[in-house]
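As you look at this complex, bear in mind that one protein chain is not there, while each of the others sits in place.
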Amino acid sequence: MDASSHDVLLVGGGGAGLRAAIAAAEVNPKLSIAVVSKVYPMRSHTVSAEGGAAGVVKGDDSLDEHAYDTISGGDWLCDQDAVEAFVKEAPQELLQLERWGCPWSREPDGHIAVRAFGGMKRRRTWFAADKTGFHMLHTLFQTTLKFDPITRYDEWFVTKLLVDDGRVDGVVAIELMSGKIQAITAKAVILCTGGCGRVFPFTTNANIKNGDGMALAYRAGASLKDMEFVQYHPTGLPFTGILITEAARAEGGYLLNKDGYRYLQDYNLGKPQPNPVMRSMELGPRDRLSQAFVMEDQKGRTLATPYGSVVHLDLRHLGEKIINSKLPFVRELCLKYQNLDPVKELIPVRPVVHYMMGGVSTDMNGATPLAGLYAAGEVACVSINGANRLGSNSLSECLVFGARAGKAAALYAAEQKAADDKAMAQANDERKRLEAQFLHKQGGRERVATIREQMQKAIEKSAGIYREETSLAEGANKLFELQERYQDIVLDDRSRTFNTELEGALELGFMLDVAESIVQCALHRTESRGAHQRTDFPARDDENFLAHSLVFRKPDGSSRVEYLPVKVTRWAPGERVYGEQAPESPQQIPQAVPAGRAG
Amino acid sequence: MFAVKQPTTKVLPLYQEFHPRWYRPRVSVYWWLGQWQYLKFILREISSVFVAVFVVITLLQLRALRAGPEAYARFQHWLQSPIALAINGISLFFVLFHTITWFNLAPRAMAVRFRGKRLPEILIAAPNYVVWALVSAGVTWLVLR
Partner (left out) sequence: MADKIVLEIPRYSPERDVKPHFEEFEVPVHKEWVVLDALNYIKDQVDGSLTYRWSCRMGICGSCGMMVDGEPKLSCATFLSSYSRNGNKLRVEPLRYFPIIRDLVTELSDFLVKLKAVKPWLIRQEEPPLSEGEFLQTPEQLEQYKQYSMCINCTLCYAACPVVGLDPVFVGPAAIALAQRYNQDSRDQGAGDRMAVLAHPEGIWGCTFVGECTRVCPKHVDPAGAIQQYKLKAALDWVKSFVTPLGRKNTDVRREAAND
């Protein structure tokens, strides 16, 4: 069996993965670094991010305010030490990207321009028109090309982490083009595979977002954290689920119900003003806006379409000039995919699964408890996003924690010895498993698409915007049944070369594990917080649940949920206030304790 | 709902495991016939031959001029023959075709900016036509006066 060997191995080549690769290469140019990605890196889903990346840069802003917005936005489930590190390093990282050529939008005098964003009290979102993720990813990808120590494995699909004696030794991967299954050993592995939106039927996430890294870590014995917190973005196009960026509201867009009424004023989000007001109305946090949609829908004040109820996003009053300069991609997407022009028409939108707050449990350097395993970006849960992520924090998170994980892994790898033959034996076993279970399988009668559809339906029904015990328990049972039926899967395609059906089947296996962890965590958290709303437990319960859920995989394949207290440094849990009552200045931030007394 | 297809197991003898053979389609000799854009491009390329024909005719004309009035009269007579008219007609078509398509492409090749904004295509293409018209008018005047 072929094998290749590196010091640091990245699984995933999106924003976090490429940033980590560069960080590792810069820490120690002698290290050999591998980026293993199931798609060419510039196809990674970072490319779809639109609105921007948050980082304090203007004089009227402060790190404390960014931290407070993030922590209150996350309903106090964020680890505050991580948030403080994050807000401090985010501007540096964004600046570094500027130095690598990212075409950030500018002020007339040539300085970086920033825009408002949901749940943020100050303007601090750096943007490159409304294709921020696209420009960031291509800048990072093109920059990695100049680093010789970075070897790319494009279109290689990782099926398993090699673990020996509590230490990660690399991965087993399929080279899609040839079908070759082989070990790629490494002293440190960083998972940067992004989220798992495809577990749900209606999502902004690309087809490649299957929670691969989460399941790889979970199966290798690492824990997943806060998996019940799934973010619904309030404005997706019906049918396609294409995202209409929050920047559309930050530039002044209105959300209207079927009567043309700005309904958010009825949900404790402030009074409507003609121009956008920070932390108010359309610039409230995503969880509250998506929940308001469900309420409005129950009152019968939404519009019915063949693809579910919608409300309207109104950009018409912004005028063609602003839309073309600040939101060109929104206009392009509406024209191309919805056949309407936002300059003249209302955009139908509905909440759509967008982001996973939870993920592989890591510390502030991206390290997991499993030696040699790191994670960064959406796949990880550090946690800076708590129970609800603020828009534009995730791109910055990819950079800050990608860089941190890259550095930490490089330092760790330099101290380790290379993997031994045991890794090879494991890789051989994995090859035999894949062949027996899929390529050479006799019999079987389940199709990948059938199980995938049923999984998506089951999880939407049980772990949607509002949840309760009975439906969660039903969802858990259904997922258990689907896990059984998954064993009976049969592929039409038995060939080696570019077998995307095999890839789809393996991704489905990953998604089933991730779906189960979401439902189990949601079932166990008997409170409502941020994006996790239990109709049977509508209040937040700080006494029992100011804690992260940790879900472990038991040897029999079932799961076990534990809790880990949230790290509170300077902001004691308070009420989340949006609208007019939102704090105006740093002095008004409730219970902010001076930094020196952090503990 | 759908019958499960029995996967084919027959493997081509040419195939070596894990060594994918890429299929390389060959470009047909007639690739330019399939699409008007390609045909237009090939016509523009061919037009250079007819520009050369114009040049050769002019050179022959000069030689005839040097050879004396008799030779020049013979040459002029030849110019009036159906063959010469046809050659000149075709050449004129191609030269016009070349000029017009080239002028229309000119805005692509020249990004002229004024106050940070790129000038509209028409402002780049139009002067070419204006100069062309002026030069033609000048030549006409020279010949016909």
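Labels for the chains are A and B, by order of writing; each one numbers its residues from 1.
Going forward, contacts are C-beta pairs under 8 Å (C-beta built on N, C-alpha and C of every residue); 3 or more make two chains touch, one makes a residue touch a chain.
Treat the numbers as computed from the prediction; the structure is a model and nothing was measured.
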Options A:R19, A:R115 or A:K131, residue touching the unrepresented chain: A:K131
Touching residue (missing chain; options B:R24, B:R66 or B:R145): B:R24
Given A:S32, A:S72 or A:S105, the one touching the chain that is not displayed: A:S105
From A:H6, A:H45, A:R331 or A:R389, residue that would touch the chain that is not displayed: A:H45
Residue ranges of subunit A at the interface with the undisplayed chain: 39-40, 42-45, 47-48, 92, 95-96, 98-101, 103-106, 108-112, 131, 134-135, 138, 142-143, 145-146, 154, 177, 206-208, 239-240, 242-243, 329, 332-333, 336-337, 447-449, 491-493, 495-501, 504
Hidden partner chain, residues of subunit B it touches: 1-2, 5, 7-8, 10-12, 14-15, 20-25, 27, 31-32, 34-35, 37-38, 41, 45, 105, 108-111, 113, 116-117
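The rule we apply is simple: only the chains that are shown with their structure count from here on.
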Distance between the centres, which are taken as Cα means, of subunit B and subunit A, whole angstrom: 53
Parts of subunit B lying in touch with subunit A, wherever the complex brings them together: 2, 4-5, 7-9, 17-20
Contact set on subunit A toward subunit B in their complex: 175, 177-180, 444-445, 447, 490-494, 496-498
